[in-house]
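Shown here: the complex without one of its protein chains, the others still in place.
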Amino acid sequence: MNEAKPIKAESTRSIVPRLTWLDGLFWVTAIAIFVDLYLIFLWVPKEAIQGNVQRIFYFHLPAAWIAYLAFFLVFLFGIFHLKTRNPKWDHYAYSAAELGVVFTSVTIVTGIIWAKPIFGVWWVWDARLTTTALLWLVYVGYLMVGAYAVSGDKASRLRSAVGILGFAVVPINYLSVSLWDTVHIEPIVIGGDDTFLSADMRLTLYFSLATFTALFVFLLVVRIMLRESEAAVEELDQERETALS
Amino acid sequence: MEDNFGYLLAGFSIGWALFMGLAYWTYRKVMRVRQDIDDLKRARNPRPEDG
Amino acid sequence: MEHPAIEARGLSRSYGRVKAISNLGLTIAPGEKVVLIGPNGSGKTTLIKLLSTLIRPTSGTLKLFGKDTASHGAQLRRRVGVLLHEPLLYNRLTALENLQFYSKMFNVPNEDRRIWELAEEMEIGDLLKTRVDSLSHGQRKRVSILRALLHDPPILLLDEPDAGLDQTAVQGLVKLVSRNGRTVVMSTHNLESGLSMAQRVIVLKKGKVIMDVDREVLDGANLDLGYEALVTG
Partner (left out) sequence: MSYWRSIATIVRKDLLVELRGKEIILSVSFFVFLMVFIFNFAFKPGTIPLEVMTPGVLWFTFLFAGMLSFQRVVSTEQENGCLDGLMLCPHGRDVIFVAKTISSFLFVLVVEVISLPFFAVVFNLSFFPVELLLIIPLATFGISIIGTLLAALSMNTRLREVMLPILLIPLVVPVVIAAVESTGNALSGEGWASVQPWIWVMVIFDIVFLVIGLLTFEHVIEE
């Protein structure tokens, strides 16, 4: 068989790859983040009861919402992947799951930091926090399935099933944990809904949410591109092996 | 603003700036890798499919 | 116009990046006896698994008796008997219990009579009461062949049935298989048992049909030579 000819990667095109819409999104996000920081730390009025500790709320809640968005995407992409068996969906799902775990970790850490001054204890079995922690466990399991095989067909379909199951358990988790929940906290403290917030607070919250969403989309697209490159490299390796053998 | 959050704001800003810088650098790197992979694919595929 | 027993259009199946079957077209009329020949890794087993609806094609269509396997899988499996490398039998059950299980799954009418009838024909009547894990490889293969014939399928797919069978068993198999109007697709390594059973010879290489010809056109001698040349390539 002929020897696979060595590839000289001399690139004729310009050194810097062309700009894409992602660059636009990046700069928008960068600016939004600094505005968001300004809003959270300086602009929004201090919360009457808890004082400045409550400012962490503007990180905690958006991170939680983005985490649930990410895992909903994993759920959706999982279904598409099982339906169409196109590996593209598995790459999307895996990237979304990875970001989902990152944002869930942020949610849990900010939840802990916030609970300590309020309750004097690090962890509190609040229904929302526990459901989020369970979600974190499920999707770390999901990622571990991923660690075994990037493009292994069977492993990727198993991952999709776990992604679907993991998200389906959320409502039931919430139901059973809130039934079991012994510590009663009024909603405002840990990620409550926004009806108790003043206008300024609500503005900050929504702005912060928008910033987090933009950041999430940017990181997701970059991670998907990276994931697809990983798979492409693996494919080229296989091709080289078959060519050489 | 009686309690001055300037220091916290500054700290956070630097942190975020570093993070975003890293994110941008990674993004450009990924774009570069994608182009190299496309080149590799183009370099391999025109070869007539043997066998 | 009566539908062909097996009809494949642009059939391909890949495992990860390896294309086991690539863009294969095939038409087999009811009652035809076909033998698949080809070196290891040419896609024989994959093709048999595709025809048996065990695995789904990555692209292309496959129709049995005019019905697409993608949508009518369960229904078509009732009319297909399959023999794979693995015997598909439960070790801790006796051969009879295994066959009774499968005949219930295929709801074969008055199953015991059917089982004993086939067992006599394949001379394994005395084996039925023994547990599968104390049977020899050849005996297990025969029980598995019987399993594939229980529901009297119009299509019979055999993946290298002659592997591990002694000569007398192979003759018994050929006699059993080539009777009535059953469509048979059999993949094999050695030419003689293939030729003795098939009217039509298909040679596979790298997932493609590189030769599809009637047996009369090729007598045994030049097929040997041709086969070697074709396959080594």
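Going in written order, the chains are labelled A, B and C, and every chain counts its residues from 1.
In the analysis below, contacts are C-beta pairs under 8 Å (C-beta built on N, C-alpha and C of every residue); 3 or more make two chains touch, one makes a residue touch a chain.
All values reported here derive from a predicted model rather than from experimental measurement.
In the full assembly, the chain not pictured is in contact with A, C, by the touch criterion defined above.
Within the set C:21, C:64 or C:89, the residue that contacts the chain not displayed is C:89.
Listed residues A:173, A:204 or A:229: the one in touch with the omitted chain is A:173. Looking at chain C, the residues touching the absent chain are 49, 52-56, 74-75, 77-78, 80, 82, 84-93, 97, 101-102, 104-107, 132, 140, 147. Chain A meets the missing chain through residues 82-83, 85, 134, 137-138, 141-142, 144-145, 148-149, 152, 154-155, 157-158, 160-162, 164-166, 168-169, 172-173, 175-177, 179-180.
To be clear about the criterion, only the chains that are shown with their structure count from here on.
Here the two chains linked by the largest count of contacting C-beta pairs are A-B. Rounded to whole angstrom units, the spacing between the C-alpha centres of chain A and chain C is 49.
Put simply, the C-alpha centre of chain A and that of chain B have 17 angstrom between them. Chain B and chain C have Cα centroids separated by 53 Å.
For chain A, the set of residues touching two or more other chains reads 239.
On the chain C side of its complex with chain A, the touching residues are 15-18, 58.
Within the complex formed with chain A, the residues of chain B that make contact are 1, 3, 5, 8-9, 12-13, 16, 20, 23-24, 26-28, 30-37, 39-41, 43-44, 47, 50.
On the side of chain A, the complex with chain B involves touching residues 1-2, 5, 7, 9, 11, 13, 16-17, 20, 22, 26, 29-30, 33-34, 37-38, 41-42, 52, 218-219, 222, 225-226, 228-229, 232-233, 236, 239.
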